[in-house]
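Removed: one protein chain of the complex. Kept in place: all other protein chains.
So that you can tell them apart, the chains are marked A and B in the order they are listed, and the count of residues begins at 1 in each.
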Amino acid sequence: MKLIFEKSMAGHRCTLLPACDVPEVELDSALLRESELPLPELSEQEISRHYTQLCRRVHGVNCGFYPLGSCTMKYNPRIDEEMAALPGFASVHPLAPEKATEGCREVLDVAAQYLCEITGMDGMTFQPAAGAHGEFTGVLLIKQYHRSRGDLGRTKIIVPDSAHGTNPATAAMCGFEVVNIASAPDGCVDLEALKAALGPDVAGLMLTNPNTVGLFDENILEITRLVHECGGLCYYDGANLNAVMGVVRPGDMGFDCIHMNLHKTFATPHGGGGPGAGAVGCKAFLKDFLPRSALMEGEGRLQVRSFAGNFLVVVRALTYLLTLGREGVPEAAINAVLNANYLMRKIRGSFTPAFDRTCMHEFVLDLSAFKKETGVSALDVAKSLIDRGMHPPTMYFPLIVHEALMLEPTETESRETLDEAAAIFRELYDLAFRDPEQMHTAPHNAQIGRPDEVKAARSPILRWTKE
Amino acid sequence: MGSYVPATAAERQEMLQAIGMRSEKELYADVPASMLLDRPLNLPAGKSELEVRREMEALAAKNKVYATVLRGAGAYDHYIPSIVKYIPAKEEFLTAYTPYQAEMSQGILQSIFEYQTMICDLTGMDVSNASVYDGATAAAEAAAMCRDRKRTVTLISAAAHPDVINTVRTYCYGTGHELRVVPCRDGRTDSEALKEMLTEDVASFILQSPNFYGQIEDAKALGELVHAAKAQFVLSFNPISLALLATPGECGADIAVAEGQPLGLPMGWGGPYLGIMASTGKLMRKLPGRIVGQTTDSRGERAFVLSLQAREQHIRREKASSNICSNEALCALTAGLYLATLGPDGLKEAAKQCLAKAHYLCGALCAIPGVTLKYSGPFFHEFLTVLPKRDEVLAALDDAGILGGLPVEDGILWCATEKVSRAELDRAAAIVKEVLA
Partner (left out) sequence: MNYPTELAYTKSHEWLKEADGVAEIGISDFAQSELGDVVFVNLPEVGDPVTAGEPFGDVESVKAVSDLVCPVSGEVCEINEELLDSPELLNSDPYGAWIIRVKDVTGYDEMITAAEYEAFVSEEG
């Protein structure tokens, strides 16, 4: 389809503002813009049609099954959107006086109270704007803690090799050396490798549990105890919290701080890549290190962005929490796990799970033997799913499983949807033996064929230019 | 009571049977029993949609919504056209994840490509990324882009937004790099001090213009000083102002950053906002975060993909320069939509009215005995006045449904946008006059 610039017609416009009712002001010409301002020119209907055309070329959770592992693509309730758009929230200036913002402050207080209860933490900040930003904030808590004690020799953060890339990148942004430890064959932490890495130079461990292959690490208490014994702290990456919320709490597993992805676990929409919100919780002894806005709450603390965070995302999450309540939160977790196990069972017999045991909210398929046999890769299967209207699972992650496809159905999918998905997987499994070529060249009826990513990276075109 | 789980109790039981289990408890067999939560969560019971609506509406009602907003300082009350509110609420845009699968995400990818193009055109820079979290993190990421083995120190103007300075300081604390603050004189960056502080170890200087006090800095001249010292020039701009003011490109910036909230995003008590980042072509591969590129598909048609991914954390892991993963894609879509809706004439008109209305308010206030303008340099839509009875003035305005300027130092930092009318400005000035009479 055409770009908005290619639809632009000189003189087309929307009428938005009244004529200026105060005298015009001229600035010194040396301060002024010299170049043209080549923004597109369209009427309101032309704009509406352009974006409607664009949104038909997007697959959202509302369009169909979206089992993108580790992303928790659950239904995003409409009521949450409507509440976030209330003028009493959307039109509030971040620096409005305290008495004019009591409702906003109460939203944060109540959300903090509920999330502390769910995670077993004592303090909470909503300043981080996304999961990775929450990781940054959480690891900075660890850094400040050690520094405040004059314990300056702790220069290392331990990260399992199955971790999401943001974990090691975060540790590096916080000035730590990253110690990657190999996972045990079952994808869990290798206790011997952990013991070997621990020492007086370790600041902490970053871990997600359930881990990135969808398994609950049953040694978790031993793991956090070992880290604490050597003086380190334990950071919980909450990417997989949906599996356990209301059932078991990170605080009870021995973690000291945690980030949550409100845009995963607490049903706020992901918006095609953001905005999210990465609430960070911590135990009482770390509370004094939580960030805050200098302008809103005074100087003297670190701060990781402006103002109080992605507040309207927190409004959505609180709406969701109020809806689910004390029974609904664990109900969601249990059904997320049930759906994942059900789907794994239905797919088993065609594709092979990497770990053949009860999973948590997600599971990983290992297609390496299948690829050897048929020549069809995980990528080919993913692209063939697109032709069948399903968003592919996460591909080639975690790195410890070869030809990985990671599926997370979430609790909001019905049994019928899971049965249909399993049937599609079985159909593709058979197709790979019958007509692998069809899968190598998939998708065939998507918006586009496979894009040439090599060309995109070698000769980058990152903006439109008039011919 | 509230639930989004479709399966009935009977269906759940059948599903459990299908996986060879008798009860839900077996799903968590791997969790040590001692750790399982043995009590209900201390949360209220779930509620119906109508009950939740009432509760949230009651919370919203505890906030005060001002009819007139004369406060800026990093968040601005611009007019948001109806279509700019409506389109980003379309569920397809709203509920998609990051466009990893290009074949079913062309709409998101194209919207970002269009956003990147508009940001380049607005700023006069060569390349834009797909956004970062907000203006403050954009400045912090820009500082990180400029550092190398030899040049490790970041300079920032004391007249930058305090939240921006603190955020950059926090990121520097993380990596263990030094931040030095360049003092101001008369509300603008002290160029003599800057010259002295541009030592051989300085990687970059971050300037904000218009700055926190609303003053337009002499960005071109300061940029030349920075380049003469072989450091990089990071310019933080206001996106609406660029319809009138010299672009970061024209000012010689190596990296341009901004808080994108003015481009159609509600003030929302601080977020979600939009971190705009654009750079020269030379720095393209150092930009953090997602970038969308154009290519062709297997049929030879134009297609868009997430490009230059080898920069990012999922590939480079601890060697990535940033850990950013999710960004503010929907806010970027909104900003692109806002710019297209206003168009070149509309954006210029909005900027001109901001300029005119702020100057009108400034004139009206400074005509009141006792009110003086603190800094006399050129300004766009914010200015600082000194006046007696500051708290009484703001309280009187508040009573009249007007959010007055922000108390800053010994004065008030005022802002007027295109959204306020002459009548509102006259009314505000009359109230100030009355209090001071």
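Convention: contacts are C-beta pairs under 8 Å (C-beta built on N, C-alpha and C of every residue); 3 or more make two chains touch, one makes a residue touch a chain.
In this text, all values refer to a predicted model and were calculated from it rather than measured experimentally.
Student: One chain isn't displayed here. Which of the visible ones does it touch?
Tutor: Hidden chain contacts in the full assembly come out as A, B.
Student: Out of B:285, B:302 or B:390, which touches the unshown chain?
Tutor: Residue touching the absent chain, from the options given: B:285.
Student: Looking at B:280, B:309 or B:421, which makes contact with the chain not pictured?
Tutor: Counting the whole complex, the residue in contact with the absent chain is B:309.
Student: Considering the whole complex, not just the chains shown, which residues of chain B touch the missing one?
Tutor: Per the touch rule, chain B residues meeting the hidden chain are 285, 308-310, 315-316, 319.
Student: Write the list of chain A residues that the hidden chain touches.
Tutor: Residue positions of chain A that touch the missing chain: 396, 453-454, 457-458.
To be clear about the criterion, only the chains that are shown with their structure count from here on.
Student: Can you check how far apart chain A and chain B are, centre to centre, with Cα atoms defining each centre and the answer in Å?
Tutor: 20
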